[in-house]
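Structure record follows, encoded as structure tokens.
In this view, the complex is presented without one of its protein chains, the others remaining in place.
As written, the chain order gives the labels A and B, with residue 1 at the start of each chain.
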Amino acid sequence: MSALTTLQISPARWLYLRLSRSPSLTTGAAIILIVLFMAIFAPWLAPYDPTLQETANRLMAPSQQHWLGTDAFGRDILSRLIYGARPTLLLVLFVVLLMAPVGITIGILAGYLGGFVERSLMRITDIVMSFPRLLLAFAFVAIMGPGLLNGALALALTSWPAYARQARAETAKLAKSDYLAAAEMVGIKGPRLLFGHVLPLVLPSAVIRLALDLSGIILAAAGLGFLGLGVRPPTAEWGSMVADGTQVIFDQWWIAATPGFAILITSFGFNLLADGLRDLMDPRND
Amino acid sequence: MTDALLTVEDLTISFPSDNGPVPVVKSISLTVAREIVAVVGESGSGKSLTGRAIMGLLPCRAHVRASRMLFEGIDLQTLGPAGWNGLRGSGMGLILQDPKFSLNPAHRVGRQVEEALLLHTKLSARERKQRALDMLARVGLPDPERVYASYPAALSGGMGQRVMIAAMLINRPMLIIADEPTSALDRGLQDQVLTLLRSLTEEFGMGLLLISHDLQQVSRYADRVIVMRQGEIVERLPASELAQAQTAYTRGLWAARPSFATYGTRLPVFEDSGRPS
Partner (left out) sequence: MTSAVSVEQLSISFPSAKTRFTAVSDVTFSVEEGQTFGLIGPSGCGKTTVLRAIAGLNTGWTGLIDIFGAKLEPGRKITGDTRRNIQMVFQDPYSSLHPRHRIAHILGEPLKVHGAEGIDAAVGIALDRVGLSPALAGRYPHQLSGGQRQRVAIARALLLKPKLLLLDEPTSALDVTVQAEILNLLNDLKASHRMTFILVSHDAGVIGHMCDRGVLMSHGRIARALDRAALSELTEDAVEAAAWDETPGYRGN
């Protein structure tokens, strides 16, 4: 049905059609953009300094001055919530930057080279995969000490194997394809072949997987914060804010509920985004 | 022709684009009686779209309009989803290019051949199986019992296409639309499958609309030939008179096929083929 494919429509119109047909992508992207905006412009958006303690105004209910009330140290919860988006998103960013490249590289190498390299790389992957993810991360942070970067390292350490497996399976399938045979025949080899030719074909599914994983990473990051293994106090972070709030949860429930709600919404946003991306990048839609 | 199974008049198919609707099939008319009609053209000529429009299988953004589109007295343009379901598989059947994509790899052949019986008749399981085995034997498959119980992956391309034909014919439809039914097969197998389609068409008294890009090949099996180009019918003539084709286009299509005799010569090509470049 080549007659169908020769009818071109402009890219802008294509994007508009796609977005209008995928409400989940639009909603997810909007949520993530708002959170991102909050994180970047926190100093201008936040009404108070997030670490400013006003002991006279401890545990206040939402009011005109403090829209979401104050916590046990009299700090403004709205301000902490806005600033709290920063370590959360930063952590997610670090995890993504560490885990996806490592996993994809290992997977591509294993899938393309095959033989002994593949067997050893995939056994290592299996071993890491067999550990319970959060437990290994907690142990890592317990040894290395809490902090943003260590938390990110810990989560990345345990989440790359899924990418390696997926990339390996796709690369192994591609290794038999005419694309790569043709590239090899004209003398393209080594890193140029792996990263110039294999990577672009492996990347779309990795990106979708990443978006799906992000909501899990948000939750894991909050979990680390909740257990006091993330950023150090008094820096605002959603997970540790929930932890602080639990001490007074029966009297001042909103202190724990507001950061909890922020975690929920962000995680939900990433999920919607992933869902929409999957529809968008599915090759059957090309 | 008075006993036409299918009558199409002034069929126009267009697709929306930024610059308004683009017609890809332009006001064509054709009839199919109990005979083999070949629709021949290059890719982009609209031949496949025509076949799909008759089966009601175009995507909904396609705009189909015709002054008449009748199958056995039924107006295809006013048919609802239920009407189409009743018609497909029992009144009309479609055979596609590649059995690899039209047979479900997860189901046994027998089940797929019987499916039309299951949907359109009230036969018992035993009767269905008997009909399926008969049909598999009828399309020239050796050892039908074994084919019946195997998965599509165990079949070669030629056998797969025979299974597809069996599945289409099991309910004895009146009209078969075959869209490039052999282009995924080896040359020799192509002839076998087309010979089979021809003999079954005659035996069952069906109509066959054979869509192809290979004029020399289909003309050996068709009664009439319709040549399409860029959405329009260029020429229609009985297959026996192709050697005296009037238009240069038809003659060019005919001569485009290479053979031992064309060794060392240039094959004729269309300079203004109209394809986007």
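What we mean here is this: a residue touches a chain if its C-beta (ideal position, glycine included) is under 8 Å from a C-beta of that chain, and two chains touch if they have at least 3 such contacts.
Values in this document were obtained by computation on a predicted structure and should not be read as measured data.
Although one chain is omitted from the display, it touches the following shown chains in the full assembly: A, B. Residue B:268 is the one among B:16, B:238 or B:268 that touches the chain not shown. Checked against the full complex, the one of B:78, B:244 or B:259 touching the unshown chain is B:259. Of the candidate positions A:183, A:227, A:257 or A:280, contact with the hidden chain is made by A:183.
For chain B, the residues touching the absent chain in the complete assembly are 42-44, 141-143, 146, 150, 153-157, 159, 186-192, 213-216, 252-253, 256-263, 266-270, 273, 275-277.
Seen across the whole complex, the unshown chain contacts chain A at 2, 5, 177-179, 181-188, 192, 196-197, 200-201, 286.
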